[in-house]
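So that we are looking at the same thing, I have put the structure below in structure tokens.
Note that one protein chain is taken out, while the other chains of the complex remain in position.
As written, the chain order gives the labels A and B, with residue 1 at the start of each chain.
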Amino acid sequence: MSITNDQNQMLIQMIKEFTTNELAPLDMTIDANGDYPDGLLQKVIDTGLLGITLPREYGGAGFDYVAAAEALEKIAVGNASMAVTLEGHFKTIEQFIKYGNKELNEKYLPSAVKRIFAFSMTEPSGGSNPKGIATRAIKQGHNWVITGDKIMITNGGLAEVYCVLSKTQDDQMAVFVVDKDMPGFKFGKREDFIGLKGVPVGEIVLNHVVVPESHLLGTIGEGLEIGDNAHADARVLMGAVLTGITDHALQTAVSYSKERKALDTPLYQLQVTQEKIADIAIAKQNTQALYQKGAQNKITGRPYAEVAAMAKSYGSRSAVAASDKALQILGGYGYSHEYPVEHLIRDARAMELAEGTIEKMNFEITNAEIAK
Amino acid sequence: MDNNEIWVYVEITGSKIEPTSLQLITKAKQIADGRKVVAVVPETSKTQAETIIKEYGPDRIESLVDDQFDEATDEELADALFQVTDQNRPNSLLFPATILGRSIAPRLQAKLQTGLTGDSLDIYYENDLLVQVKPTYGDNVMCDIVCPDKRPQMVTVRPNTFRAKKVNNSQTEIVQAEFTFHKNKNSKIIATDPIINSSSKLDDAKVVIALGRGAYSEKNIKLAQKLAAKLGGMVGVSRPLTDEAEFSHDDQIGIGGASLSADLLINLGISGAVQYTVGIKNAKKIVSVNIDKDAPIFDDSDFAYVGDVTDFLNALMNQVK
């Protein structure tokens, strides 16, 4: 076995241990309280999890995307929210690595092991359609002055550094990096979502925030490409998170159907149960295969946007369905807050919307097929 | 030069004789088959442990008297024992597998360059070889160990594995052993705090409520504690639960933990691995509750309840006066 495999295996082992001890026991509490308990994020930071993908030169561990995605799958089995918080951070780091200039990266990336980074596109005027972007970046001397309103940001309010998709004065798309401590930066409201209750999804309001030229990510006009790239990177990781959620549903259904008996027969021996458990197990494998293919293509330099869209499209629908089947196996217990399956449905449902709706995935997949 | 005697180390902390040492004297007499049983006792001039030890009928007591034994270190104890066992080596040398016994015995073993089996559960002779039986690898495996060529054959034996029996009119010779207390300049006991409530040991509790992985929940822990308080007993756990925040190694039953001598033991959600059951074989009445009707623990139980732990605990709380 190669050294990379050994290293990845050790990472996954370590992640499983951390998840079992620190995250899984809090899964129900996080859902009930609608936030991470005090100290949990600090523990995640102290254990170095923010730096999994960050290159070694910036103080990160420099694991590849395959390892990072698999790590998120295992974390999601214990708590999907934390996996999504890390997903938002990792996908943003990827854009710095790919598009960031040296000065920007040296200034910001070393702090990414301690501070959460976020990527913001959506605006109140509508969805993730970049054409309607109203945020403006105006060049003034050697600086850019940014004004606008971004919403539905994964980790909005929690993250300290934001990539902001903006339009320049001559209507070119560009991404700028802003820091929460800059004058004119304000946090807006946090969404009251029904699932992934630990992840803050929120708003930032920028009022004449001044950033130096080096804070331009990529080049002027490259904004949409960076946005698409961020989407693809996010969708690979979401496939991993959805695999974890489906696995959580599977484990809950399996252990319940072993213990619970109908008369004297354990539930798993009944054909109606077997049909559901098999469906859940197959869904898990399929989503896993899709995201792993996406991650593998990414690290080997092959196109991965389409398979990433598939991982998220298929993964989100099947995770919702799988959690719903697990609920049915658990019966009345499944419909109660005593068991996790009902919140798995709510958690998975978020990913039929986030980082592009299912409809948008289907549009992109179809276009890719037509173009072949 | 060897002799054919069985020596038993008598552990004294404070002024208390470790009961396991007395249990080992009785066991040694049972397997002696003509060999002399000798109690070797490092003690202070105030202890006078001989009077008590005599009641258990060793053939001889080798008393090592020095007031510095009051706060002797492992190094000093091992050194003193080495002086009296090296020249005329006994056939066997038995230690209680207490913290102290397990600390001194291997040091002495290295000095004597002989074999030592730790935490044995049974000992018997086959000719002149002391067969030492110990569990290994947790579940399901026992092994027999011997030390064919070196003497003494050393072993530490788990507390409460055997019962101590007093004998009448024993002819016990008491000898003041010749040795010199060598102070070790590199180690020192700087404080000793007696554990006041020595009855708070699982080993000696009359009633024990034991929790295993299958019963681990906040609710069950609370119920078990309430029930234990009501019955004047203690709560213990199987090894997996010592990893949980609520419990520590001190609460563990079985290999590496307590050996119970309880009148009543209630096992909750414990499957019954050998590493656990060796710690309960001297409990008088055993009640076990497990959701799995095939759990091995039921083989060791007088009463079996196949069902939910919480339901059973609630019923007990309601009905026990």
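Basically, a contact is a pair of C-beta atoms (placed from the backbone, for glycine too) under 8 Å apart; a residue touches a chain by one contact, two chains touch by 3 or more.
Definition applied: contacts and distances are computed from a predicted model.
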Choices "Response regulator transcription factor", "Monovalent cation/H+ antiporter complex subunit F", "Electron transfer flavoprotein small subunit" or "Iron ABC transporter permease" - which one is the UniProt name of the chain not shown: "Electron transfer flavoprotein small subunit"
From B:78, B:94 or B:221, residue that would touch the chain that is not displayed: B:78
Contact partner of the left-out chain, one of B:91, B:114 or B:261: B:114
Residue of B:24, B:234 or B:273 touching the missing chain in the full complex: B:273
Absent-chain interface as seen on chain B, which is shown: 13-14, 16, 18, 73-75, 78, 97-100, 102-107, 109-111, 113-119, 131, 135-150, 156, 184-195, 198, 201, 242, 248-249, 256, 264, 273-275, 285-287, 298-308, 311-312, 314-316, 318-320
Chain not shown, touching residues in chain A: 3, 6-7, 10-11, 14, 17-18, 47-49, 51-52, 56, 59-63
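Note that in this section only the chains that are shown with their structure count from here on.
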Between chain B and chain A, distance of the C-alpha-averaged centres to the nearest whole Å: 54
